[in-house]
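A single protein chain has been omitted from the complex, and every remaining protein chain is retained in its original position.
Let's turn to subunit A:
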Amino acid sequence: MKYKSQKIAYWFFALCMLLFSLQIIYGFIMGFDRIGLQGLHDIIPFNTARAVHTNLLVVWLLTGFMGAAYYIIPEEAQRELISVKWAYIQLISLAIVGVVAVIGFHFNLWEGRKFLEIPRELDFLVVVNVLLFLGLILGTLFKGKRKTTTALVLSMGLLFAALLYLPGMIWFDSQVMDSFFRWWVVHLWVEGVWELIMGGILSYLLIKLTGVDREVIEKWLYVIIGLTFLSGVLGTGHHYYYIGVNKIWLIVGGIFSALEPLAFLAMALFAVNMYRKGEKSHPNKIALFWTIGSAIVSFIGAGLLGFAHTLPQTNLYTHGTLVTAMHGHYAFWGAYAMIVLAIISYALPNLTGRKRYNSVQGNAAFWLSNIGILGMTVAFGVAGVAQVYMERKLKMEFMEVQKETEIHFVVLLICATMFTVGISLFIYDFIKYGKPTDEALEIENN
(Lines give C-alpha, C1' and ligand atoms only; values in the text may rest on other atoms or scores of the structure.)
Protein backbone atom coordinates (compact mmCIF):
# COMPACT_ATOMS: atom_id res chain seq x y z
CA MET A 1 0.00 0.00 0.00
CA LYS A 2 1.44 3.34 -1.01
CA TYR A 3 -1.39 5.70 -0.06
CA LYS A 4 -3.42 5.79 3.15
CA SER A 5 -6.69 6.26 1.28
CA GLN A 6 -6.27 2.85 -0.38
CA LYS A 7 -7.45 1.37 2.92
CA ILE A 8 -11.05 2.07 1.92
CA ALA A 9 -10.71 -0.81 -0.58
CA TYR A 10 -10.56 -3.27 2.31
CA TRP A 11 -14.11 -2.41 3.43
CA PHE A 12 -15.46 -2.82 -0.09
CA PHE A 13 -13.77 -6.23 -0.22
CA ALA A 14 -15.25 -7.12 3.18
CA LEU A 15 -18.73 -6.23 1.90
CA CYS A 16 -17.96 -8.41 -1.15
CA MET A 17 -17.28 -11.40 1.09
CA LEU A 18 -20.54 -10.88 2.97
CA LEU A 19 -22.67 -10.53 -0.17
CA PHE A 20 -20.92 -13.45 -1.89
CA SER A 21 -21.71 -15.68 1.13
CA LEU A 22 -25.38 -14.69 0.97
CA GLN A 23 -25.44 -15.33 -2.77
CA ILE A 24 -24.21 -18.88 -2.20
CA ILE A 25 -26.86 -19.52 0.49
CA TYR A 26 -29.64 -18.49 -1.89
CA GLY A 27 -28.06 -20.64 -4.61
CA PHE A 28 -28.44 -23.65 -2.30
CA ILE A 29 -32.11 -22.79 -1.70
CA MET A 30 -32.63 -22.88 -5.48
CA GLY A 31 -30.71 -26.14 -5.81
CA PHE A 32 -32.82 -27.83 -3.12
CA ASP A 33 -36.01 -26.49 -4.75
CA ARG A 34 -34.96 -28.20 -7.97
CA ILE A 35 -34.68 -31.59 -6.33
CA GLY A 36 -38.07 -31.22 -4.70
CA LEU A 37 -36.98 -30.06 -1.23
CA GLN A 38 -39.09 -26.91 -1.04
CA GLY A 39 -39.35 -26.45 2.71
CA LEU A 40 -38.72 -22.70 2.45
CA HIS A 41 -41.24 -22.17 -0.37
CA ASP A 42 -43.69 -20.17 1.76
CA ILE A 43 -41.12 -17.59 2.84
CA ILE A 44 -38.53 -17.80 0.04
CA PRO A 45 -40.14 -19.10 -3.15
CA PHE A 46 -37.88 -19.89 -6.09
CA ASN A 47 -38.37 -16.52 -7.83
CA THR A 48 -37.29 -14.70 -4.65
CA ALA A 49 -34.25 -16.92 -4.19
CA ARG A 50 -33.30 -16.42 -7.82
CA ALA A 51 -33.70 -12.63 -7.73
CA VAL A 52 -31.53 -12.50 -4.60
CA HIS A 53 -28.96 -14.93 -6.06
CA THR A 54 -28.49 -13.06 -9.35
CA ASN A 55 -28.74 -9.52 -7.99
CA LEU A 56 -26.30 -10.26 -5.19
CA LEU A 57 -23.93 -11.57 -7.84
CA VAL A 58 -24.14 -8.27 -9.71
CA VAL A 59 -23.84 -6.21 -6.52
CA TRP A 60 -20.90 -8.09 -5.02
CA LEU A 61 -19.00 -8.01 -8.29
CA LEU A 62 -19.65 -4.27 -8.67
CA THR A 63 -18.58 -3.80 -5.04
CA GLY A 64 -15.40 -5.71 -5.86
CA PHE A 65 -14.77 -3.58 -8.94
CA MET A 66 -15.26 -0.45 -6.85
CA GLY A 67 -12.88 -1.75 -4.19
CA ALA A 68 -10.38 -2.58 -6.92
CA ALA A 69 -10.69 0.94 -8.31
CA TYR A 70 -10.18 2.52 -4.87
CA TYR A 71 -7.06 0.38 -4.47
CA ILE A 72 -5.64 0.79 -7.98
CA ILE A 73 -6.45 4.38 -8.94
CA PRO A 74 -4.48 6.18 -6.17
CA GLU A 75 -1.41 4.08 -7.03
CA GLU A 76 -1.77 4.65 -10.74
CA ALA A 77 -2.52 8.37 -10.35
CA GLN A 78 0.17 8.68 -7.67
CA ARG A 79 -1.93 10.62 -5.18
CA GLU A 80 -4.39 10.09 -2.35
CA LEU A 81 -8.07 9.65 -3.14
CA ILE A 82 -9.73 13.08 -3.32
CA SER A 83 -12.10 12.30 -0.42
CA VAL A 84 -11.99 9.30 1.87
CA LYS A 85 -15.02 10.51 3.82
CA TRP A 86 -17.22 10.50 0.70
CA ALA A 87 -15.87 7.08 -0.26
CA TYR A 88 -17.10 5.73 3.11
CA ILE A 89 -20.47 7.41 2.55
CA GLN A 90 -20.62 5.77 -0.87
CA LEU A 91 -19.80 2.37 0.64
CA ILE A 92 -22.44 2.65 3.37
CA SER A 93 -25.13 3.89 0.98
CA LEU A 94 -24.28 1.05 -1.44
CA ALA A 95 -24.66 -1.49 1.35
CA ILE A 96 -27.98 0.06 2.45
CA VAL A 97 -29.39 0.02 -1.11
CA GLY A 98 -28.30 -3.62 -1.50
CA VAL A 99 -29.82 -4.72 1.81
CA VAL A 100 -33.10 -2.85 1.18
CA ALA A 101 -33.35 -4.39 -2.30
CA VAL A 102 -32.75 -7.92 -0.98
CA ILE A 103 -35.31 -7.51 1.81
CA GLY A 104 -37.78 -6.04 -0.69
CA PHE A 105 -37.48 -9.12 -2.92
CA HIS A 106 -38.98 -11.15 -0.05
CA PHE A 107 -42.05 -8.90 -0.06
CA ASN A 108 -42.78 -8.90 -3.79
CA LEU A 109 -41.07 -5.50 -4.25
CA TRP A 110 -39.23 -5.80 -7.55
CA GLU A 111 -39.40 -5.04 -11.23
CA GLY A 112 -39.55 -8.65 -12.37
CA ARG A 113 -36.98 -8.22 -15.15
CA LYS A 114 -34.21 -10.80 -15.18
CA PHE A 115 -31.00 -9.44 -13.59
CA LEU A 116 -32.58 -5.99 -13.19
CA GLU A 117 -35.13 -6.78 -10.48
CA ILE A 118 -34.19 -3.82 -8.26
CA PRO A 119 -37.29 -1.58 -7.92
CA ARG A 120 -37.29 1.72 -9.81
CA GLU A 121 -37.09 3.88 -6.66
CA LEU A 122 -33.87 2.13 -5.68
CA ASP A 123 -32.56 2.43 -9.26
CA PHE A 124 -32.35 6.20 -8.74
CA LEU A 125 -30.37 5.69 -5.53
CA VAL A 126 -28.04 3.32 -7.40
CA VAL A 127 -27.48 6.06 -10.00
CA VAL A 128 -26.66 8.65 -7.31
CA ASN A 129 -24.33 6.18 -5.59
CA VAL A 130 -22.49 5.31 -8.79
CA LEU A 131 -22.19 9.00 -9.75
CA LEU A 132 -20.56 9.66 -6.38
CA PHE A 133 -18.18 6.75 -6.91
CA LEU A 134 -17.28 7.93 -10.41
CA GLY A 135 -16.78 11.49 -9.16
CA LEU A 136 -14.26 10.23 -6.61
CA ILE A 137 -12.41 7.98 -9.05
CA LEU A 138 -12.35 10.37 -12.01
CA GLY A 139 -11.53 13.32 -9.72
CA THR A 140 -8.54 11.43 -8.32
CA LEU A 141 -7.41 10.44 -11.79
CA PHE A 142 -7.83 13.98 -13.14
CA LYS A 143 -5.84 15.53 -10.28
CA GLY A 144 -3.23 12.76 -10.32
CA LYS A 145 0.41 13.06 -11.35
CA ARG A 146 0.02 10.54 -14.16
CA LYS A 147 -2.77 9.05 -16.24
CA THR A 148 -1.89 5.50 -17.16
CA THR A 149 -3.64 3.37 -19.77
CA THR A 150 -4.51 0.84 -17.06
CA ALA A 151 -6.24 3.50 -14.97
CA LEU A 152 -8.00 5.00 -18.01
CA VAL A 153 -9.31 1.63 -19.20
CA LEU A 154 -10.52 0.72 -15.72
CA SER A 155 -12.21 4.10 -15.28
CA MET A 156 -13.70 3.96 -18.78
CA GLY A 157 -15.18 0.55 -18.01
CA LEU A 158 -16.73 1.84 -14.78
CA LEU A 159 -18.08 4.98 -16.51
CA PHE A 160 -19.66 3.01 -19.38
CA ALA A 161 -21.09 0.47 -16.92
CA ALA A 162 -22.86 3.36 -15.18
CA LEU A 163 -24.15 4.84 -18.45
CA LEU A 164 -25.40 1.49 -19.68
CA TYR A 165 -27.53 1.08 -16.56
CA LEU A 166 -29.82 3.81 -17.90
CA PRO A 167 -31.48 1.94 -20.83
CA GLY A 168 -32.63 -0.63 -18.29
CA MET A 169 -34.63 2.06 -16.51
CA ILE A 170 -36.87 2.83 -19.51
CA TRP A 171 -40.33 1.27 -19.31
CA PHE A 172 -41.74 -0.32 -22.48
CA ASP A 173 -45.27 -1.54 -23.12
CA SER A 174 -43.90 -4.23 -25.47
CA GLN A 175 -42.22 -7.29 -23.94
CA VAL A 176 -40.04 -7.52 -27.04
CA MET A 177 -38.69 -3.96 -26.70
CA ASP A 178 -38.29 -4.55 -22.99
CA SER A 179 -36.11 -7.61 -23.63
CA PHE A 180 -34.24 -5.88 -26.43
CA PHE A 181 -33.10 -2.96 -24.28
CA ARG A 182 -32.63 -5.07 -21.15
CA TRP A 183 -29.84 -6.77 -23.08
CA TRP A 184 -28.27 -3.38 -23.70
CA VAL A 185 -27.60 -3.39 -19.98
CA VAL A 186 -26.94 -7.06 -19.27
CA HIS A 187 -25.04 -8.12 -22.40
CA LEU A 188 -23.15 -4.89 -22.94
CA TRP A 189 -22.13 -5.06 -19.30
CA VAL A 190 -20.89 -8.62 -19.13
CA GLU A 191 -19.69 -9.05 -22.70
CA GLY A 192 -18.58 -5.45 -23.14
CA VAL A 193 -17.68 -2.86 -20.57
CA TRP A 194 -17.11 -5.25 -17.66
CA GLU A 195 -14.37 -6.77 -19.79
CA LEU A 196 -12.74 -3.34 -19.78
CA ILE A 197 -12.85 -3.40 -16.00
CA MET A 198 -11.51 -6.95 -15.98
CA GLY A 199 -8.80 -5.96 -18.49
CA GLY A 200 -7.80 -2.96 -16.36
CA ILE A 201 -7.51 -5.03 -13.17
CA LEU A 202 -5.72 -7.85 -15.04
CA SER A 203 -3.26 -5.40 -16.54
CA TYR A 204 -2.52 -3.85 -13.13
CA LEU A 205 -2.01 -7.26 -11.53
CA LEU A 206 0.27 -8.48 -14.33
CA ILE A 207 2.39 -5.34 -14.09
CA LYS A 208 2.74 -5.88 -10.33
CA LEU A 209 3.12 -9.65 -10.30
CA THR A 210 5.29 -10.33 -13.35
CA GLY A 211 7.38 -7.20 -13.60
CA VAL A 212 6.88 -7.05 -17.38
CA ASP A 213 7.21 -3.53 -18.80
CA ARG A 214 4.02 -1.47 -18.47
CA GLU A 215 4.19 -0.30 -22.10
CA VAL A 216 4.13 -3.88 -23.37
CA ILE A 217 1.23 -4.91 -21.13
CA GLU A 218 -0.83 -1.81 -21.87
CA LYS A 219 -0.34 -2.16 -25.63
CA TRP A 220 -1.86 -5.63 -25.52
CA LEU A 221 -4.58 -4.36 -23.21
CA TYR A 222 -5.74 -2.05 -26.03
CA VAL A 223 -5.74 -4.94 -28.50
CA ILE A 224 -7.81 -7.11 -26.14
CA ILE A 225 -10.43 -4.50 -25.34
CA GLY A 226 -10.51 -3.59 -29.04
CA LEU A 227 -11.37 -7.21 -29.86
CA THR A 228 -13.92 -7.22 -27.02
CA PHE A 229 -15.90 -4.31 -28.42
CA LEU A 230 -15.43 -5.32 -32.04
CA SER A 231 -17.09 -8.67 -31.40
CA GLY A 232 -19.13 -8.02 -28.25
CA VAL A 233 -21.22 -5.02 -29.29
CA LEU A 234 -22.74 -6.61 -32.40
CA GLY A 235 -22.55 -9.97 -30.62
CA THR A 236 -25.49 -8.65 -28.55
CA GLY A 237 -27.44 -9.95 -31.53
CA HIS A 238 -27.29 -13.52 -30.17
CA HIS A 239 -29.91 -12.46 -27.63
CA TYR A 240 -32.16 -11.17 -30.44
CA TYR A 241 -32.45 -14.30 -32.58
CA TYR A 242 -35.75 -15.54 -31.20
CA ILE A 243 -37.38 -12.75 -29.21
CA GLY A 244 -39.45 -11.25 -32.00
CA VAL A 245 -37.14 -8.92 -33.91
CA ASN A 246 -35.83 -8.90 -37.47
CA LYS A 247 -33.99 -11.90 -38.91
CA ILE A 248 -30.97 -9.70 -39.67
CA TRP A 249 -29.83 -10.42 -36.10
CA LEU A 250 -29.47 -14.11 -36.97
CA ILE A 251 -26.67 -13.15 -39.37
CA VAL A 252 -25.10 -10.25 -37.48
CA GLY A 253 -25.39 -11.89 -34.06
CA GLY A 254 -24.20 -15.23 -35.44
CA ILE A 255 -21.05 -13.84 -37.04
CA PHE A 256 -19.99 -11.43 -34.32
CA SER A 257 -20.81 -13.59 -31.33
CA ALA A 258 -18.81 -16.40 -32.95
CA LEU A 259 -15.88 -13.97 -32.81
CA GLU A 260 -16.37 -13.21 -29.11
CA PRO A 261 -14.12 -16.06 -27.87
CA LEU A 262 -11.20 -14.31 -29.63
CA ALA A 263 -11.11 -11.56 -27.02
CA PHE A 264 -11.06 -14.12 -24.22
CA LEU A 265 -8.47 -16.22 -26.03
CA ALA A 266 -6.31 -13.12 -26.44
CA MET A 267 -6.73 -12.38 -22.74
CA ALA A 268 -5.69 -15.92 -21.74
CA LEU A 269 -2.66 -15.92 -24.08
CA PHE A 270 -1.74 -12.44 -22.91
CA ALA A 271 -1.81 -13.41 -19.23
CA VAL A 272 0.13 -16.66 -19.73
CA ASN A 273 2.72 -14.99 -21.97
CA MET A 274 3.27 -12.11 -19.59
CA TYR A 275 3.70 -14.61 -16.76
CA ARG A 276 6.30 -16.54 -18.79
CA LYS A 277 8.02 -13.35 -19.92
CA GLY A 278 8.16 -11.90 -16.41
CA GLU A 279 11.48 -11.86 -14.65
CA LYS A 280 10.04 -10.91 -11.31
CA SER A 281 9.21 -13.71 -8.93
CA HIS A 282 6.55 -12.15 -6.77
CA PRO A 283 6.05 -14.01 -3.48
CA ASN A 284 2.25 -13.72 -3.62
CA LYS A 285 1.67 -16.91 -5.63
CA ILE A 286 -1.99 -17.14 -4.61
CA ALA A 287 -2.72 -13.79 -6.26
CA LEU A 288 -0.89 -15.03 -9.36
CA PHE A 289 -3.00 -18.23 -9.38
CA TRP A 290 -6.24 -16.24 -9.27
CA THR A 291 -5.00 -13.79 -11.91
CA ILE A 292 -3.82 -16.32 -14.50
CA GLY A 293 -6.71 -18.62 -13.53
CA SER A 294 -9.21 -15.85 -14.24
CA ALA A 295 -7.85 -15.30 -17.75
CA ILE A 296 -7.89 -19.04 -18.55
CA VAL A 297 -11.26 -19.92 -16.97
CA SER A 298 -12.93 -16.90 -18.57
CA PHE A 299 -11.77 -18.16 -21.96
CA ILE A 300 -13.33 -21.57 -21.27
CA GLY A 301 -16.49 -20.30 -19.53
CA ALA A 302 -17.29 -17.17 -21.46
CA GLY A 303 -15.48 -17.97 -24.70
CA LEU A 304 -15.78 -21.69 -25.44
CA LEU A 305 -18.99 -22.50 -23.54
CA GLY A 306 -20.57 -19.35 -24.95
CA PHE A 307 -19.57 -20.35 -28.46
CA ALA A 308 -21.05 -23.81 -27.89
CA HIS A 309 -24.58 -22.44 -28.10
CA THR A 310 -24.21 -19.08 -29.78
CA LEU A 311 -24.80 -20.03 -33.42
CA PRO A 312 -28.46 -19.48 -34.41
CA GLN A 313 -28.85 -23.08 -35.60
CA THR A 314 -27.84 -24.38 -32.15
CA ASN A 315 -29.44 -21.62 -30.16
CA LEU A 316 -32.80 -22.40 -31.77
CA TYR A 317 -32.83 -25.50 -29.53
CA THR A 318 -30.84 -24.30 -26.52
CA HIS A 319 -32.46 -20.86 -26.07
CA GLY A 320 -34.25 -20.78 -22.73
CA THR A 321 -32.76 -23.96 -21.30
CA LEU A 322 -30.27 -24.92 -18.59
CA VAL A 323 -27.51 -24.81 -21.21
CA THR A 324 -27.51 -21.05 -20.60
CA ALA A 325 -27.09 -21.63 -16.84
CA MET A 326 -24.05 -23.82 -17.59
CA HIS A 327 -22.37 -21.08 -19.62
CA GLY A 328 -23.47 -18.34 -17.20
CA HIS A 329 -22.00 -19.92 -14.08
CA TYR A 330 -18.56 -20.68 -15.49
CA ALA A 331 -18.34 -17.40 -17.40
CA PHE A 332 -19.21 -15.20 -14.42
CA TRP A 333 -16.88 -17.22 -12.22
CA GLY A 334 -13.88 -17.04 -14.55
CA ALA A 335 -14.20 -13.56 -15.91
CA TYR A 336 -15.44 -11.60 -12.93
CA ALA A 337 -15.51 -13.50 -9.65
CA MET A 338 -11.95 -14.77 -10.06
CA ILE A 339 -10.55 -11.38 -11.03
CA VAL A 340 -12.17 -9.82 -7.94
CA LEU A 341 -10.71 -12.61 -5.77
CA ALA A 342 -7.36 -12.01 -7.52
CA ILE A 343 -7.24 -8.32 -6.64
CA ILE A 344 -8.35 -9.09 -3.08
CA SER A 345 -5.61 -11.72 -2.76
CA TYR A 346 -3.05 -9.25 -4.07
CA ALA A 347 -4.22 -6.28 -2.01
CA LEU A 348 -4.77 -7.93 1.39
CA PRO A 349 -1.10 -8.42 2.36
CA ASN A 350 -0.37 -4.85 1.24
CA LEU A 351 -3.32 -3.33 3.10
CA THR A 352 -2.73 -5.18 6.35
CA GLY A 353 1.04 -5.45 6.28
CA ARG A 354 0.79 -9.15 7.01
CA LYS A 355 2.63 -11.20 4.43
CA ARG A 356 0.65 -14.39 4.89
CA TYR A 357 1.54 -15.49 1.38
CA ASN A 358 0.66 -18.96 0.16
CA SER A 359 -1.16 -20.25 3.21
CA VAL A 360 -2.61 -23.76 3.09
CA GLN A 361 -6.12 -22.29 3.34
CA GLY A 362 -5.41 -19.92 0.47
CA ASN A 363 -4.24 -22.72 -1.83
CA ALA A 364 -7.10 -25.00 -0.79
CA ALA A 365 -9.58 -22.17 -1.38
CA PHE A 366 -8.35 -21.78 -4.96
CA TRP A 367 -8.45 -25.46 -5.88
CA LEU A 368 -11.62 -26.48 -4.04
CA SER A 369 -13.66 -23.56 -5.40
CA ASN A 370 -12.38 -24.14 -8.94
CA ILE A 371 -12.97 -27.89 -8.92
CA GLY A 372 -16.38 -27.34 -7.31
CA ILE A 373 -17.57 -24.81 -9.87
CA LEU A 374 -16.26 -26.97 -12.72
CA GLY A 375 -18.37 -29.86 -11.39
CA MET A 376 -21.38 -27.54 -11.11
CA THR A 377 -20.86 -26.42 -14.70
CA VAL A 378 -20.72 -30.01 -15.92
CA ALA A 379 -23.90 -30.86 -13.95
CA PHE A 380 -25.72 -27.87 -15.47
CA GLY A 381 -24.41 -28.84 -18.89
CA VAL A 382 -25.58 -32.44 -18.70
CA ALA A 383 -28.98 -31.35 -17.36
CA GLY A 384 -29.20 -28.72 -20.10
CA VAL A 385 -28.33 -31.05 -22.97
CA ALA A 386 -30.74 -33.69 -21.58
CA GLN A 387 -33.43 -31.02 -21.34
CA VAL A 388 -32.86 -29.90 -24.94
CA TYR A 389 -33.05 -33.46 -26.22
CA MET A 390 -36.11 -34.56 -24.25
CA GLU A 391 -38.10 -31.35 -24.43
CA ARG A 392 -37.26 -30.04 -27.86
CA LYS A 393 -36.50 -33.19 -29.83
CA LEU A 394 -38.59 -35.86 -28.10
CA LYS A 395 -41.31 -33.24 -27.37
CA MET A 396 -41.71 -34.33 -23.75
CA GLU A 397 -43.65 -32.09 -21.37
CA PHE A 398 -41.63 -29.53 -19.34
CA MET A 399 -42.23 -30.91 -15.84
CA GLU A 400 -41.72 -34.48 -17.01
CA VAL A 401 -38.27 -33.45 -18.23
CA GLN A 402 -37.56 -31.61 -14.98
CA LYS A 403 -38.22 -34.83 -13.05
CA GLU A 404 -35.85 -36.73 -15.35
CA THR A 405 -33.05 -34.21 -14.79
CA GLU A 406 -33.38 -33.95 -10.98
CA ILE A 407 -30.44 -36.28 -10.40
CA HIS A 408 -28.08 -33.79 -12.07
CA PHE A 409 -29.03 -31.26 -9.43
CA VAL A 410 -28.05 -33.70 -6.70
CA VAL A 411 -24.60 -33.82 -8.35
CA LEU A 412 -24.70 -30.05 -8.66
CA LEU A 413 -25.39 -29.67 -4.93
CA ILE A 414 -22.48 -31.97 -4.04
CA CYS A 415 -20.13 -29.92 -6.23
CA ALA A 416 -21.61 -26.69 -4.84
CA THR A 417 -20.72 -27.94 -1.35
CA MET A 418 -17.10 -28.35 -2.41
CA PHE A 419 -17.21 -24.88 -3.95
CA THR A 420 -18.62 -23.48 -0.71
CA VAL A 421 -15.86 -25.07 1.35
CA GLY A 422 -13.35 -23.37 -0.96
CA ILE A 423 -15.01 -19.97 -0.63
CA SER A 424 -15.33 -20.41 3.15
CA LEU A 425 -11.57 -20.96 3.33
CA PHE A 426 -11.03 -17.83 1.24
CA ILE A 427 -13.19 -15.86 3.68
CA TYR A 428 -11.40 -17.47 6.65
CA ASP A 429 -8.10 -16.31 5.16
CA PHE A 430 -9.58 -12.85 4.59
CA ILE A 431 -10.56 -12.61 8.26
CA LYS A 432 -7.18 -13.96 9.42
CA TYR A 433 -5.41 -11.10 7.66
CA GLY A 434 -7.05 -8.67 10.04
CA LYS A 435 -7.84 -5.04 9.37
CA PRO A 436 -5.84 -2.59 7.25
CA THR A 437 -3.29 -0.46 9.05
CA ASP A 438 -1.21 2.64 8.32
CA GLU A 439 1.84 0.65 9.34
CA ALA A 440 1.44 -1.22 6.05
CA LEU A 441 2.59 1.97 4.30
CA GLU A 442 6.13 1.34 5.49
CA ILE A 443 6.15 -2.34 4.61
CA GLU A 444 5.05 -1.87 0.98
CA ASN A 445 7.80 -3.05 -1.27
CA ASN A 446 6.10 -3.24 -4.64
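Observations, loosely collected:
In this text, a contact is a pair of C-beta atoms (placed from the backbone, for glycine too) under 8 Å apart; a residue touches a chain by one contact, two chains touch by 3 or more; residues count from 1.
Keep in mind that, in the parts below, contacts and distances are computed from a predicted model.
Hidden from the displayed complex is a chain whose UniProt protein name, among "Cytochrome c", "Amino acid ABC transporter permease", "Sarcosine oxidase subunit delta" or "Probable sugar-binding periplasmic protein", is "Cytochrome c". Looking at A:Q90, A:S179 or A:S294, the residue that reaches the missing chain in the full complex is A:S179. One of A:K2, A:K143, A:K247 or A:K280 touches the chain omitted from the figure, and that residue is A:K247.
Contact residues of subunit A toward the unshown chain are 30, 33-34, 36, 38, 41, 45-48, 50-51, 108, 110-114, 117, 149, 173-180, 215, 218-220, 222-223, 225-227, 229-230, 233-234, 236-237, 240-250, 252, 256, 316-317, 319-322, 324-325, 387, 391-392, 395, 397-400, 402-403.
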